[in-house]
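Every protein chain but one is kept in place in this view of the complex.
Here the chain labels run A and B in written order, and each chain numbers its own residues starting at 1.
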Amino acid sequence: MKRLSRGEGVTGWLFTIPYLAYTIIFFVLPFLWGLLLLVSEWNLISPVREFVGLGNLLEALQSRRVHAAALTPFKIMALFLPAVLIMSLGIAVLINSFKKRQGLLAVAFFLPYLASGVSMSLVVKGVVSYTSPVNKVISNIIGFVPDWLGTPSLAILVIALMIAWRFSGYYALIFLSGLQSIPGELYEAAQIDGAGRIKSFFKITLPQLYPALYSVIILAVGLMFGVFTEPYMLTGGGPNLATHTWYLEIYYQAFSTLRAGYASSIALYNAIAVFIVVGIVRRIMQAWGRAHGWED
Amino acid sequence: MERQKLTWPRFVRLADKYGVMILRWALALVGIGFATAPYLYMILQSLAPWREVNRRLIPSSLTTRSYEWLLQGSATAVARPWLRGFGNSVLVTSLSTLCMLVVAMLAGYALARLRFRGREGIYKFILFQMFYPAIILLVPQFLIVRYLGLYNTYAGMIIPRAVNIWAIFMYVSFFKSVNPAMLEAARIDGASETQVLFRIVIPLSRSITAVIGLFLFMERWVELLWDLIVVQEYPMMTLNVMIATMSGPYASYPGPLYAASVILTVPIILIFLVFSKHFTQGFKFILK
Partner (left out) sequence: MLTKKRLLTLVLVFALVLTTGAAAWANSAIFWTAPNPPQEVFWTEMAKRFMAENPEYNIQVFPMAEAPSSEATILTAIAGGTAPAASENIFIGFGAELYESAALVPLDTLEGWDELIAARNMEGAIKGWAFPDGHYYILPIYSNPILYGWRIDILEELGVDRIPETYEEIIEVARLAQKEGLFLMVRPALGMPTWWERWFDFFTLYNAISGDVPFITGSEITADDEAVIDVFKFYADLAKEKLILTQDIPDAFATDNAIWSELGPWTFPGWKEQYPEMVYGETFALTMPPIPEHHKDDAAGNTFADAKGLVLYAQASEEAKQAVWDFIRWVFADPAHDLLWMEATSLPPVRDDLADNPVFAEYLAKAPELVPYAESLAFAVPPFTHSDFADIQTVLSEEGLIPVVRGTKSPEQAWEDAKAAINGILNR
């Protein structure tokens, strides 16, 4: 081991100073300020700040809007997760089956990730409007035009599919690199044992994809707690709070009714929810991984 | 030469040879169709006559009226500063991305390759930050920006987004994978740490920087929540926010909104395509 040179130490600190300065101003300070906000009722403008103790936390616990926001991630997840897994796995397997032009295909399938949620919401708004060309086709088949954004389950479906569309190519690339790291001998061995394609997919491919699946699922679950743009643009959280999300509620309370403390208490609940849910999902995934011979 | 008859066994042989390939390409084309359909819809509708917007898939004729209205206004509408909004987006996104890259590269190199007291602590804190939900900080960050007088300024959009924890993490893993012998050789030649950084480390990380930068750029380009909160005046708004704020009761101009969306989306796609070579090379590292 080399001795700790003085120059190296100084340079090390020098190089990390920008990061440290930022972290103090925009992470540590806001963190402390947030604690102060939690226990106050203050409208960001007024010179008066009232100490309310746990009042904000208790009020949020009873709010119907917060309950709705807490439920929405699970509703979206129930549709989003299967949709995005099927789409991205499908894309990954498809790209992997090509011998040439894999890069080109990866780039093409990645394009949706570049979309702005704002622009895509405009497109979807147009596509689901009553007289849209898409709805004309649908009403010819089923006899009526579905109320896409006015029916709670359909509104959730629309938002879930929008997000799935955007992330499918991105997740597909994670799966693709997972697929390519599976040793070919495993398949050969399985073939000798007489396993068919489908069987070897479930017996070999999926378990071997564990690291990729792990990252994709954790990413996807975390994403569900930060949905903002799509409902902000399309439904405003409606109908009847069916698509109301954590971020919408925090934004509404902080910047529409200016209740800074109350908004902070909702944000705290949001963080707790993320920790718990991601924690549970992580445990489940790790258990599954261990069952297939992966170390943590 | 006698034309061979397409008999059943021959068909099966041909299908065996080409069928899978054709099927694969068909699937790929359908998939790419889905992936790009919303973009094509947006472009078509931005060029459609106003009465056909959102009512016909393929416009009966093409017109640039939406773009003209957007950029020049009309007798009953003043044009919003859309081009300036585009400029704002470029400025904010590039500077933000540049800061994130520089900070992350320096910190990443230091944390991976330089030994100094407190290094382990900082690295652990970075891991903690990566999983800390940023939303809790939204309101206090807003208050700090206000306190610093950065509200409604470019700096208010750039500085609070000048550091990206994920990028630091990526650089740390990258520099850890660099062969230390190369750096040692330079040091033995008497190069200072800064010289090592500029002569060896930066050139070495070109590919990874392109990918990280691309990701940061793409994400910053379509940021909504923060930019929406920090800037309230049109001349300062990014293009994305300008479009988002046009959804009120008076905005029954879907054609021009699609035109604005095209102006927002096409450049980012072009940038991505230009860098796509680096992207396919460097992506695998990011995913590890």
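Convention: contacts are C-beta pairs under 8 Å (C-beta built on N, C-alpha and C of every residue); 3 or more make two chains touch, one makes a residue touch a chain.
All figures in this text were calculated on a predicted structure; none of them were measured in a lab.
Within the whole complex, the absent chain has one touching residue among B:40, B:62 or B:77, and that is B:77. Residues of chain B that touch the chain left out of view are 50-51, 53-54, 73-78, 80, 91, 95, 98-99, 102, 142, 145-146, 149, 151-155, 158-159, 198, 202-203, 206, 228-230, 232-235, 237, 241-242, 244-252, 254. Contact residues of chain A toward the unshown chain are 43-47, 125, 128-131, 145, 147-150, 232, 235-241, 255-258.
Simple rule for what comes next: only the chains that are shown with their structure count from here on.
For the pair chain A and chain B, the distance between mean C-alpha positions equals 17 Å.
Across the interface of their complex, chain A is touched by residues 24, 27-28, 31-32, 34-36, 38-39, 41-42, 45, 53-57, 102-104, 106-107, 109-111, 114-119, 122, 125, 129, 132-133, 135-144, 159-160, 162-163, 168, 192-194, 218, 221-222, 224-225, 229, 240, 243-244, 247, 254, 257-258, 261, 264-265, 268-269, 272-273, 276, 279-280, 283-284, 287-288 of chain B. Touching chain B in their complex are the following residues of chain A: 2, 4-5, 7-16, 18-20, 22-23, 25-27, 29-31, 33-34, 37, 44, 90-91, 94-95, 97-98, 103, 105-120, 122-124, 126-127, 129, 131-134, 165, 168-169, 173-174, 177, 212, 215, 225-226, 228-229, 232-233, 246-247, 250-251, 254-255, 260, 263-264, 267-268, 270-271, 274-275.
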